[in-house]
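Once you've had a glance at the structure underneath, I'll fire off some questions.
Removed: one protein chain of the complex. Kept in place: all other protein chains.
Chain nomenclature is as follows: A and B, assigned in order of appearance, with residue numbering initiated at 1 for each chain independently.
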Amino acid sequence: MGVETAIETARASFNGANHLLEIDDLNVRFYTERGVVQAVRGISFYVDQGETIALVGESGSGKSVTAQAVLGLVDAPGRITGGEIRWKGESLSAGHGGWDKVRGKSISMVFQDPMTSLNPLMTVGRQIGETMRRHLGYSRSAARRRTLELLGLVGISAPGERVDQYPHEFSGGMRQRIMIAAALACEPELLIADEPTTALDTTIQAQILELIADIQTQMSLAVLLITHDLGVVAGLCERVAVVYAGKIVETGSVDNVFALPSHPYTTALLGSVPRLDMPRMSLKPIEGSPADMVNAPPGCPFHPRCPKVTEICITDEPPLARDLRGREVACWHADNQPA
Amino acid sequence: MTRFLLKRLRQGFLVVLGVTVAVFIATRMVGDPARVMLPLNATPEERTHFRDELGLNDPLPAQFSSYMQGLARGDFGESIWQRRPAIGVVIERIPRTFQLVFGGMALAVLLSIPLGLIAAIAAGRWVDKLTVFFSLLGLSIPQFWLGLMLIIFFGAQLGWLPTSGVGTWKHMILPMVVVALPAAGRMAMILRSSMIDELKQPYVRTARAKGLSRRRVIGTHALRNALTPVITLGAWELIRALAGYSVIVETVFAWPGLGYLAKQALDQHDLVLLQAVVLVVAVLVTVINVAVDVVYRAVDPRTRLV
Partner (left out) sequence: MDQAVEKPLVPPRYVGPGPLRRTARGIRWLAREAWKDKVGLLGLLVVGGLLFVAIAAPLVAPHDPTAQSLETRLMPPFWLDGGSLSYPLGTDALGRDILSRVIFGSRTSLLIGVSVVLVAGAFGTLIGLWAGYKGGRTDSVLMRIVDTQVSFPGLLIALLILAVIGASAQTVIIALSINGWMVYARLVRGLMLSLRESLYVEAAEVIGCKPRRVIFRHMLPNLSSPLLTLGILEFARIILAEAGLSFLGFGIQPPATSWGLDVSFGRDYMFAAWWLVAFPGMAISVTVLGVNLLASWLRIIADPQERDKRFARGVPGGG
């Protein structure tokens, strides 16, 4: 194992393909009374320096669990049951304390609900500053000075006054800006944004996304965006991975995947979103309900809801295979499959 | 802040007024004080004289107005048992009760916070189950019995501690333990459950994602939030101890505080004195309630908006 990992790492660096973050065959299970929920079933992907990648899927598809697993934040009754998470070639998931070196420092995270993701009894200034005091050894006054800068950077006016206020004195959008400021405190290389705009008003959503995009170019930050909102993906990301029932069903460049979706689920997902460029297109909801993650059906996980379903879809599971345009799709009816 | 204080004081005044009226109803309308206070062999002349002296033959509204006027002047009547103003007898006893109640509550806090914290962190494991069991046991044992058993064991059998009364610091140990134990059990249980809830909150996940130490995530972020219900309960416990348990605990240990005074007044059929005790306790409870609200505002910034 050790030797193999070493060889793998050596090969990766030789190829010059040492990704910033690599997820390899990740499996996460939740042990509940109703049975074992297989939330993530063998997801693999990577993030390179400075790029933006999106994980897209319905709620319950396993995308948020994947994001939490990257930082080792999966709580009981959930557990990472297989696979590896590597940061610059080094495993975070194997052994103890792997995450301690990166959490909040090289990788930071912004969560969905800015109302509850900030500690209600602590001033926002202290919540931003404590990360720097922990990881960079800043003094109280140095942390405060940097906090004021960060508040300005994320667009909070009058930072000098607001730094000593409590979260309930801010609006939802403002709180999300504060979350972002706290995430940027130690100048991380990767920002994981787990549905950062879902809990916000539409107008505020756009502002927050713009802020993330700005900061990304300023700080040459890689962003892993978790969302169910395809509109957000189109505006912000280079690559996208579509997640269904704990698996990636299609991945590739955003332009490719959105223009000509290959997997029926991606097609359906795109069909259920209003599009400004095709105002006359009618919206089609996806038939059926999301897959049962306790008793996953055999074959393709999407087959109970798929319009193109045939015999093989019910019996055999399609592998994720590269197609002619360089993207990967897991569907027997995509043009990449030998069948 | 001043407006808030005034509002709370006004509410507190209403409570005291309510107690005053309740006491009046209980003593004058429900029962016959003459029957309660005089010995069974009292002659009819003695009874008439007694009723005249206390103004019990006047119509009720007149009785009520003279009762309220007396209270407004700080005149609580003369203790029948002690033959001097009741209020003086009551005030003398306050320091002893405060010593017992505040000491006991401090002990309860010292016991309950580590217990509740350990139980919450180890939720579901045997440490947790043991803590829960002992907390439940602590709040299930009647205090008078616990007191007597401790007296039998530590006072009589082992001879380590005095069995009753006041004097040295040794006299304080057993009564304080008895006051503290049920409160500590309840506070540990509340802290445990609120801590389990807080540890599930998104802000705790945020703190972990920031790479903060486990100690800081639990001790600073989650614990401060989990303590707010404990403060509420602690205030309630303080009030219960002052206005209730002190009667039992002080009686068991012959501890000369307000509670023991209430029991003595009852035994002496001295309703005037008992009434004074009840009213003074109501005032103390009100003052504590206001103080707790002030503490609460200092702890939780969200309440400052109101």
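Observations on the model:
Throughout what follows, a contact is a pair of C-beta atoms (placed from the backbone, for glycine too) under 8 Å apart; a residue touches a chain by one contact, two chains touch by 3 or more.
None of the values given here were measured: they were computed from a predicted structure.
Contact with the chain not shown here comes from a single listed residue; of B:G55, B:G70, B:P95 or B:G124, that residue is B:G124. Touch with the chain omitted from the figure is made, among B:A26, B:A42, B:I173 or B:I231, by B:A26. Across the interface with the omitted chain, subunit B contributes residues 11-12, 14-15, 18-19, 22-23, 26-27, 30-31, 33, 36, 123-125, 129, 132-133, 136-137, 139-146, 148-149, 151-152, 156, 239-240, 242-245, 247-248, 251, 262-263, 266-267, 269, 271, 274-275, 277-278, 281-282, 285-286, 289.
To be clear about the criterion, only the chains that are shown with their structure count from here on.
Rounded to whole angstrom, the centroid-to-centroid distance between subunit A and subunit B, based on C-alpha atoms, equals 53 Å. Note for the complex: subunit B touches subunit A at residues 200-203, 205-213, 216, 221, 224-225, 299-302, 305. Across the complex, subunit A meets subunit B through its residues 68, 71, 73, 75, 99-100, 102-105, 108-109, 111, 113, 116-122, 130-131, 134-135, 166, 168, 179, 182.
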